[in-house]
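Data first, discussion second: the structure below is written as structure tokens.
Every protein chain of the complex appears in place save one, which is left out.
We call the chains A, B and C, going by the order they appear; numbering starts again at 1 in every chain.
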Amino acid sequence: MESLGSIISYVVIALAIVICSILAVTTRKILRAATYLLFALFATAAVYFKLDYEFLGGVQIAVYAGGIVVLVVFAILLTPHPGDNSERLASRSRRLGLLAGLAAFAAGAYSLVTRCELLAKAPEMSNPDMDTIGTALLGTGNGQYLLPFEAVSVLLLACIIGGVVVARKR
Amino acid sequence: METSAILILAIPLLMFLFLGLAGKYLPHKWAGILGTCGMGVTMVLAYTVAFEYFFSGNSFFINEAGDRLQHVVFNHDWLNFYDKLTIRLGFLLDPISAMMLVVITTISFMVHLYSNGYMRDHHGVWETGFQRFYAFLSLFSFSMLGLVVATNIFQMYIFWELVGASSYLLIGFYYTKPSAVSASKKAFIVTRFADLGFLIGILVLSFYVGLYSEGNITDAFTFTSLTSVPVDGLTDTFSVSEGTAQVIRDLFQNSAAPMFMGASVLTWALVLIFMGGMGKSAMMPLHIWLPDAMEGPTPVSALIHAATMVVAGVYLVARLFPLYLMAPAALDIITVVGAITALYAAMVACAQIDIKRVLAFSTISQIAFMMVSLGVTRLDHSVALGHEVHEGLGYMASMFHLFTHAMFKALLFLGAGALIHAIGSNDYTAMHGLRKYMPITHITFLIGCLAIAGIIPFAGFFSKDEILTACFGHSTVWAIWMAVVAGLTAFYMFRLYFLIFWWKEHKVHDEHHAPHDQPWTMTLPLVILAVVSIFAGFVPFGSLVTWNGHPITGSGFLTNLENLNWSVAALSLIIAIVGIMVAMKMYKKENELPAKMRNALPRLWDWCHHRFYWDELYMFITHRIIFGLVCRPIAWFDRHIIDGTMDAFAAVTNKVSYAIRGFQSGNVHMYVWCYLAGAVLLAVITMICVL
Amino acid sequence: MELNALYYLIPSLIMFACGVYGFITRRNMIAMLISLELMLNSVDMNFVVFNRFLFPNQMEGMFFTLFAIAIAAAETALAIAIVVNVYRANNDIDVRDICKMKF
Partner (left out) sequence: MLFDNILIYFVLIPMLMLAGVALCRNIKQIRAVAVVGSTALIALSVYLVADFLKAPVETAVDGMYHYSSWKWFTAQGLNINLTVGVDGVSVAMLLLSSIILFTGSFASWTIAQPKAFFLWLILLSIGVFGFFITIDLFAMFMFYEVALIPMYLLIGVWGSGNKNYSAMKLTLMLMGGSAFLMLGLIGIYYHSSADGHYTWNLLEIARNNAISTGWQYFLFPMTFVGFGVLGAMFPFHTWSPDGHASAPTAVSMLHAGVLMKLGGYGCFRVAMYLMPEAANDLAWIFLILTGISVVYGAFSACVQTDLKYINAYSSVSHCGLVLFAILMLNTTAMTGAVMQMLSHGLMTALFFALIGMIYGRTHTRDITKMGGMMKIMPYLAVCYVIAGMASLGLPGLSGFVAEMTIFVGSFQQGMADYLAGGGSLRLVFTIIACCSIVITAVYILRVVGKLLFGPVQDKHHLELTDATWWERLSTATLIVCVAAIGCFPNFFEHLIRGTFNPELFRAIAMNF
């Protein structure tokens, strides 16, 4: 049985996720969309904290919320008329989008519902300590991730170079 | 001995390499002198070797019973196939190879000498490529010598090919002349085709000999293994070991011997090998290259296409003769082919205008005589017109004729060369009545004609007489056939002789440019060969060259006369004289008789003049059938069907790509829809599977 | 009431559906990018939730998320670079206008 505080925090988080997500895709002002996305990402980070993945939550905030959104905002500011409303959507395209979203929702929901009993399991909270995470990240054994780690570092490097090359003035 | 043997092969080879590589930097004169001297040394060495072989009495060469032996001077491994087959290169001395050494080096030396005069025009300007000419002559001499001293059948094949190649190069010596080029090509390809048979024959023969020998025979190629066959009731001095002989006898004479299409494997192999000989020796139907080969310089024709290379086929059969004796069917084929060729060539020779062509057909005809002579040789007891025939007489006669023919045919060709050189044309129509202007050429040519016609005491008489005797001993039909051919020979040779030197007076417009005898380099060989042609008939061949080394006659100077079968001799003499008389009647003075004859038998004349249309037939086969119906369709098939299929794959891939490239519209929303559709589809499929 | 996995998965699902909706309806490339991030984020969340509820003793889900975040960052950086470039070239960032690179 959950504590009331837990439930309340859950409700707040869940509502934040749902509302921010919906607003992020429906608002016509692009800067606002970015802001809603930021809140949705914060809410996700909150979920991670709630599930006792503190490191991950930290990463989520630092990289996603902090890094990516800032990038997006920069991009918005570099492109035209950040404050303007985008043009109103044609009802046909909105309907189609709605249909697709609902279809995705339905498919996901169906698979969740059919596996209800599998998912109805109490969590076992245990926060992996930094030591474990660090070892796993830099080890080469089974269930350790040096290779992907290195790969990601190379990827990031490539990205930096790529970003510079693509975006620089000719 | 070994040194001489090596030098005999090495000098011409080195001379070829030297003249070929450095000839460009040598003055013409020195190239000629060098080549001639090289050949002269080779000739002297060959004479010493042959003399030593025949007359030294060394126990390597002759045994106590007076039988001549085969002696391998040296033999080196060259290429090892498997335990029972190795190609060795060596030097085999036996009666025929010693005899051939003499023939080849003599003629070759004469030709080398003669070419010093022939290969320059009246102003003393050398032919372009003079050094090249001598290099090729040396190459040819090397190959031919290698061929005759071969210790095994594969060595013979190797030099056989080399001889063919050098013949190709020499025929095509005037390479800017299209006719010479096509003649050389024809010669090579026709003989190559024949060599295919030779090769397969070798493979068959050596395979079986190797297969059944079970350790007795270490090398199934060598002649000593192949020909060491004792024939019942006769001692055989060439035999190496009783075991080996037994193996071969079992192989070919047993009822259990392998058969193929009704004949024994041996017969097949030997017929195929004979096919190679047919090609080189210009037997019907593979004779077509030889008349065209006259496109080469005349000394070349004398050396290669009259005296030496073209008798290689005869030599091949003689070399394997003990094997042929075991396959009488093969010998019968040889007889038939030879006889038909002899008659055919003699008929065609009567209707040719080009003097070299006449000589070429006469060569074909004479070689056919040698073939027939080998073909009719059997070891059973036989009688010719009342006289007993020595066993193996045909073999000896064939070799004898080979020897004498080489001498007088080389003489005739060199004489013809002198005429051509003087007149500048090959047609007798441009000559007529030359006897006064070129007396030495006239006399020597006449001697050559008498020799080939078979008038006593010239060389041809004795050898041809022996051949006819051998024929009578085997079958009267073939003997009469060959006698008729001998008559025709006398006729066409004297037709040629009278048309060149008599018929009508030569018209000379300018005394300074009148035809005259040639320089000494050209006349000396003519005189030498004429002398040889007179006396060569007295060489006691029966005591020197026989199929098994066992002498059949004495060795005195007049032994050939003493052993004459006078009834046959009389017959052949009468026929020859009749032939000469007819020729004289028709051609000595300008008259209407030849034209009348021609008009009386127009069809026959046409066919003879056009060589029975063999060339046209071959043209049809090669161009229309091989090129038109095989090569071109295959090339078309390759480009359009095989390659077309490959291209079609590429084209289909291309088409499909174009068809589906619309998917890559660049419209991100469309991609999303496609993606979603795919995802939904997958989900549906999963659900269906799960449910 | 017990907060089982379902409770976390449903908001995540809604987030995903929003992402889909947004990706399809928006024409602005940055807006599409935002939708994309939403979808990615929801998936990340799913990984974490599954890890926590179904395999609490392992860390695959967490690490997967970790790497996904890193890769998302990289991808976004590039995407933004491209967007900026497209804007420079086209003076517009409407996806309907950038089909020069098709085929």
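FYI, a contact is a pair of C-beta atoms (placed from the backbone, for glycine too) under 8 Å apart; a residue touches a chain by one contact, two chains touch by 3 or more.
The structure displayed is predicted, hence computed values, not measured ones.
Enquirer: Just list which of the chains on display the missing one touches.
Expert: B
Enquirer: So one chain is hidden, and I want to know which residue out of B:383, B:597 or B:630 touches that hidden chain in the complete assembly.
Expert: Result: among the candidates, B:630 touches the missing chain.
Enquirer: Touch as defined at the start, partner being the missing chain; which of B:81, B:538 or B:605 qualifies?
Expert: B:81
Enquirer: Quick one: which of B:26, B:162 or B:484 touches the chain that's been left out?
Expert: With B:26, B:162 or B:484 as choices, the missing chain is touched by B:162.
Enquirer: Looking beyond the chains shown, say which of B:62, B:199 or B:500 touches the absent one.
Expert: Result: among the candidates, B:199 touches the missing chain.
Enquirer: Touching the hidden chain in the complete assembly: which of B:69, B:189, B:263 or B:604 does that?
Expert: B:189
Enquirer: In the whole complex, what residues of subunit B lie against the chain that is missing from view?
Expert: Residue positions of subunit B that touch the missing chain: 77-82, 85, 87, 154, 158-159, 161-162, 165, 168, 172, 175-176, 178, 181-182, 184-185, 188-189, 192-193, 195-196, 199-200, 203-204, 206-207, 211, 258, 626-627, 630-632, 634-635, 638, 642-643, 645-646, 650.
Note that only the chains that are shown with their structure count from here on.
Enquirer: With chains as vertices joined when they touch, what's the shape: line, ring, star, complete or other?
Expert: Drawn as a graph, the chains make a fully connected set, so complete.
Enquirer: Tell me which has more C-beta contacts between its two chains, A-B or B-C.
Expert: Contact tally favours B-C.
Enquirer: In angstrom, rounded to a whole number, how far apart do the mean CA points of subunit A and subunit C lie?
Expert: 6
Enquirer: Roughly how far is subunit A from subunit B, going centre to centre by Cα mean, in whole Å?
Expert: 95
Enquirer: How many angstrom lie between the centres of subunit B and subunit C, each centre taken as the mean Cα position?
Expert: 90
Enquirer: Tell me, which residues of subunit B touch at least two other chains?
Expert: Residues 672-673, 676 of subunit B touch two or more partner chains.
Enquirer: In subunit C, what residues contact two or more other chains?
Expert: Each of 20, 24 in subunit C touches at least two other chains.
Enquirer: What residues of subunit C sit close enough to touch subunit A in their complex?
Expert: Going through subunit C, the ones touching subunit A are 1-22, 24-28, 30-31, 33-35, 37-38, 41, 44-45, 48-49, 52-54, 56, 58-60, 62-63, 65-67, 69-78, 80-85, 87, 91-93.
Enquirer: If you look only at subunit B, which of its residues touch subunit C in the complex?
Expert: Interface residues on the subunit B side: 661, 664-669, 672-673, 676.
Enquirer: Which subunit B residues qualify as touching subunit A in the complex?
Expert: Touching subunit A: residues 672-673, 676, 679-680, 683, 687 of subunit B.
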